[in-house]
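The complex is shown incomplete by one protein chain, all other protein chains being positioned as in the whole.
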Amino acid sequence: MSKFKTTLIVALCAAAGLSASTRLRQAPASVTSTHDPKLIEDLVYANRILYDQGVVDAFGHVSARDDKDTNRFLLARSVAPALVTSSDILEFDRNGEPIDAGGRAVYLERFIHAAIYRARPDVKAIVHSHSPAVIPFGVTGTILRPIDQMSAFLGAGAPIFEIRDAAGMTNLLITDNKLGDALAKALGDKAVVLMRGHGSVAVGDSILQVVHRAIYTEANARLQAEAARLGPINFLTPEEAAKADAVTDSKASISRPWELWKARIGKIE
Amino acid sequence: MSKFKTTLIVALCAAAGLSASTRLRQAPASVTSTHDPKLIEDLVYANRILYDQGVVDAFGHVSARDDKDTNRFLLARSVAPALVTSSDILEFDRNGEPIDAGGRAVYLERFIHAAIYRARPDVKAIVHSHSPAVIPFGVTGTILRPIDQMSAFLGAGAPIFEIRDAAGMTNLLITDNKLGDALAKALGDKAVVLMRGHGSVAVGDSILQVVHRAIYTEANARLQAEAARLGPINFLTPEEAAKADAVTDSKASISRPWELWKARIGKIE
Amino acid sequence: MSKFKTTLIVALCAAAGLSASTRLRQAPASVTSTHDPKLIEDLVYANRILYDQGVVDAFGHVSARDDKDTNRFLLARSVAPALVTSSDILEFDRNGEPIDAGGRAVYLERFIHAAIYRARPDVKAIVHSHSPAVIPFGVTGTILRPIDQMSAFLGAGAPIFEIRDAAGMTNLLITDNKLGDALAKALGDKAVVLMRGHGSVAVGDSILQVVHRAIYTEANARLQAEAARLGPINFLTPEEAAKADAVTDSKASISRPWELWKARIGKIE
Partner (left out) sequence: MSKFKTTLIVALCAAAGLSASTRLRQAPASVTSTHDPKLIEDLVYANRILYDQGVVDAFGHVSARDDKDTNRFLLARSVAPALVTSSDILEFDRNGEPIDAGGRAVYLERFIHAAIYRARPDVKAIVHSHSPAVIPFGVTGTILRPIDQMSAFLGAGAPIFEIRDAAGMTNLLITDNKLGDALAKALGDKAVVLMRGHGSVAVGDSILQVVHRAIYTEANARLQAEAARLGPINFLTPEEAAKADAVTDSKASISRPWELWKARIGKIE
């Protein structure tokens, strides 16, 4: 996977004079001034880290529940996650509509976030991605299950959302609240849901936890696919998964990789 | 895949004094002065991006239909795509002959481009590559089909060109117009054609679209090969592919990755 | 795998002002002043190299038997190996308890090291990792055996530790001396032991040897998994493995890659 990409990209953008002036012209009232700066900073890091770790490419997005109004959430304008800066973060209402986009384009699939925040009060952050090792599981109906203690949050297996069951033949995208609700229903009370022919969604109780889960969901998919070629897999039992999850998915455990992943990105603006 | 390679390569070339003087001596009337500078710039970026994204190595090439004379097309002299600069872009006639190469070597397989531009008036840009995940499909007769919405342009599957049917035992290369016409016939009205024992060709209605298709053709091949090992694949149906294609292969959708890919390259000369 | 990551990370940390002041505030009596500086330097390089070579990610750790008191060992505080500096190295007693952690968090699984140093007087250095190619072997019960002369230290095959046999349903982690002893027993007199659903442990008679073994264990796992797909594998016989091991696992042989791996990291602090 790529290394220090986002740091270098931003430096290159600056050097090339790309988009900076455009952004300044378009900037609405910044969410930075009205929200916890730490939350915004973590959300920008989350965008960059997910690209650096190979979970998102030019597509995919990460959001956080609003710290001022829990009916709202924070999500970047429509831009590649690797290029997100704090001035790109917008606020959205519970139906997925931007409060003030300042004329900027927003993600078509923001309803993934809106629907899950409505259905799951415990969820504080959401990642949607097309992370490559996970997609083969969705299209073959293979259940993603925890290979090791790092992916114990997968529990007894991640459900797969079949959009045909909800809406027949579509373009596969979650472009309205009805589709969002169907996806949220498939997710249920789990940590991860796969989307057949599309990608996956991970949820968490913090930005750090959801980034951790998104990265280790991809890692588990790589390991499980590889192991399946060697022979039948001895997965974690539900009891092992529950016990391991209590340790590896905890705040203490997830802060160690977060510090490394941030160090790889360096300072952000 | 490699990161920031082309930026660094150009810097290294400059530092090493490689080839620059040679180029100056050989330079014919530059196409830059007689064509839309934006088209030339996009074509140079396309070369660099395709290398950075692992679609081409030292071989492979990308062309654009001429904006001044639709019977002509623009293509670099014979050089690795990662090293292409605007002064390397040459103009070719409808038969694949250079208008003024200034003594510089041209690609042996320029007839791929000439033949497809003749056969497909809708095509404005073409990529030929040996992108690695696609080659195994051609040599095993496995049909490349859309795994997810990003590759919906593959429709009901990419055709495979068998050069033996057209010309018996050859060196596999498309080195004249007769072979080019046979390849164009195999492509038909599709977006992508595989070449058994050789590589593939993608076409598009713009440089941005063809680069997008070339990159996601390779991505789909990786995903499909991986999924095939897990079990039977639930591909997009033709109806799903058509609906998804209308969104994911559109100008609005393909500009987001293009901006990211350009940012990874930085300024070009 | 990533390149020059650790060098860049440290540079980025410095640039970002991350953690440096925190570390200074927390620093206990430094082990650097009371131990062989060469041993500490090698241990810091080992941490960085194992990350650079893809053996460890944010998790995993490497220790060395104490040169002043062979009942003790040296191991970093709880931090990602890529970020380890000499001031992070702590001293632990034979039961895995830190002599003076200066209030800093220590690895939960330090008992892996304590137990093996107790059981194996010949062992001078230990690596625990979740190196990705090895995990599929543990969960499928596939025996890792030497494919080529570089992995001759695997001998007749690496044993697999099943924590369920020792302790039933657990969180998979080696968090006390009882579990550590069970793991050490499974290792026996071998060079490597796999841990089902978790990772693996390599041991050696020096930091250089254990780093070499950890890297080539991962390399062998990649090669063996790939070869298994092509057909039945003609492994090294025990006699070949013993003869090759005498050369490839020797001090003369392992110093060549060590110099390369160090050069990739550059100067450390």
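Just so it is clear, A, B and C label the chains in written order, and each chain counts residues from 1 on its own.
Keep in mind that, in the parts below, contacts are C-beta pairs under 8 Å (C-beta built on N, C-alpha and C of every residue); 3 or more make two chains touch, one makes a residue touch a chain.
On a predicted model such as this, the values are computed, not experimentally measured, just so you know.
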Contacts of the hidden chain among displayed chains: B, C
Sole residue of B:V106, B:A156 or B:A225 that reaches the chain not shown, by the stated touch rule: B:A225
From C:K38, C:K68, C:K178 or C:R256, residue that would touch the chain that is not displayed: C:R256
Residue among B:A119, B:L173, B:A242 or B:I268 touching the omitted chain: B:L173
Residue in contact with the excluded chain [from C:G103, C:P121 or C:P232]: C:P232
Residues from subunit C at the interface with the omitted partner, ascending: 1, 3-4, 7, 147-150, 152, 219, 222-223, 226-227, 229-237, 239-240, 243-244, 246-248, 252, 256-257, 259-267
Chain not shown, touching residues in subunit B: 2-5, 8-9, 12-13, 15-16, 18-19, 57-59, 78-80, 82-83, 105, 108, 130, 132-133, 135-137, 139-142, 169-173, 196-199, 225, 228-229
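Everything below uses one rule, namely that only the chains that are shown with their structure count from here on.
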Subunit B and subunit C: spacing of chain centres that average the CA atoms, whole Å: 45
Two or more partner chains touched - positions in subunit A: 3-4, 229
